[in-house]
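Sharing a structure, written as structure tokens. Questions coming.
Only one protein chain is missing from this complex, and each of the others stays in its spot.
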Amino acid sequence: MPLLKNGQFIDDLWFEVEALDHVPADTPLLVSLEQWRQHRDALSQHVVPLGLRLANDQSPELVAEDLRHFTLIALDFPKFTDGRSYSYARILRERYGFEGEVRATGNILRDQLALLQRCGFDAFVVPDRAESEGWVAAFTEISVIFQPAADTYSSRREAVRQRPERTRARALRIISSDTVAARWAY
Amino acid sequence: MTQIVITANRAREGCVVYLAGAGIWSKNLSDALVIEGKDAADALLSGALRDAAADAIIGPYGFPVSVNNDGITVLSQREKIRIHGPSIQIPSAREKQHVPL
Partner (left out) sequence: MYHYNNADHQLIAERVEQFGSQVQRRLNNELSEEEFKPLRLMNGLYLQLHAYMLRVAIPYGTLSSDQLRKLAVIAQRYDRGYGHFTTRQNIQYNWLELEDVPDILVELAEVEMHAIQTSGNCIRNVTADPLAGVAADEIEDARVFAEIVRQWSTLHPEFSFLPRKFKIAVSAAENDRVLLRSHDIALRLHRNDVGETGFEVMAGGGQGRTPVLAPTIREFLPQADLLSYLEAVLRVYNQLGRRDNIYKARIKILVMETGAEAFAAKVEEEWARIKDGALFLPEADIARIKADFAPPIYDDLDDTDPALAADLAKNPNFARWVRSNVDTHKQPGYGIATISLKPPGGIPGDVTAEQMEKIAAIADHFGFGEIRVTQKQNLVLPSVRKRDLYAVWLELDEIDLAAGNAGLLTDIVACPGLDYCNLANARSIPIAQRLSERFHDLEEQHDIGEITLNISGCINACAQHHTANIGILGVDKKGTEHYQITLGGRADGGDAIGTIIGPAFTAKEVDGAVDTIINVYLDQRQDGETFIAAIGRLGLEPFKEKLYAAA
């Protein structure tokens, strides 16, 4: 299944394995929470990027202390109606300041992409037909926002700090308004 | 044996339709296929579910009917309402009877 990131369909370089015994040191590895817990010591010495797969009922709170080990967190949607991971993504970005890739996997719909992105997801595993069906356009169909989210998050310690990569990737055009969202409309 | 008819709503208009044959859905109850027995009905219902998957109709299910010389009669209030529409007179259809105060 293709990986959609920054408006492009790219190759997924990550590997998941059943057994962790014979993992080559230079493989970007995506492990489950159970695997992380069982093999934490060995994995934290893994040289190349390490990613963590969380299930829909596994909050990032469970690994808050260990996020520094991961450059990718993958959050799963067994059914598109299960909206828990929208909160998990925001917690990753806004509570823990996670700056790696936050990836959506599983059953996600085209019309959820913009919402997922606003919550802090920046990569999406999508069905094969996503390219032909023009899923990329979904990110920009609604250009106005009425509330802050991960995409408008600013650190309390600094003045409004927008990660340039995030801003550019979004290409949102927001019209400033007199609504209470004025502070987030830009 | 219970006599059963399969019904659904047509996806485009939302109107009530009845299974009249393989892949054929009619708005008229009189066209409906009367199925003898639950087993046969279940078999046809899977066909109906395939029609649903093809998105011509939504939410098919079977319900009991009785058949006599006058034709097919539905038994439940719900199915009566699905054929005839709401049991009340719709506001705009009523004749205005202005009674002065």
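Chains: A and B, in written order; residue numbering restarts at 1 for each.
Quick note on the criterion: a contact is a pair of C-beta atoms (placed from the backbone, for glycine too) under 8 Å apart; a residue touches a chain by one contact, two chains touch by 3 or more.
As the structure is a prediction and not an experimental result, all values here were calculated from the model.
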Residue among A:Ile10, A:Ala42, A:Leu62 or A:Ile142 that touches the chain left out of view: A:Ile142
On subunit B, residues whose C-beta touches the chain left out of the figure: 9, 11-16, 52-55, 58-59, 75-78, 81-82, 85-88, 90-93, 96, 98, 100-101
Subunit A residues touching the omitted chain (full complex): 59, 80-84, 86-88, 90, 95, 109, 111-112, 114-116, 118-119, 133, 141-149, 152-154, 156, 174-185
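Keep this in mind: only the chains that are shown with their structure count from here on.
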Distance between chain centroids, defined by C-alpha means - subunit A, subunit B (Å): 47
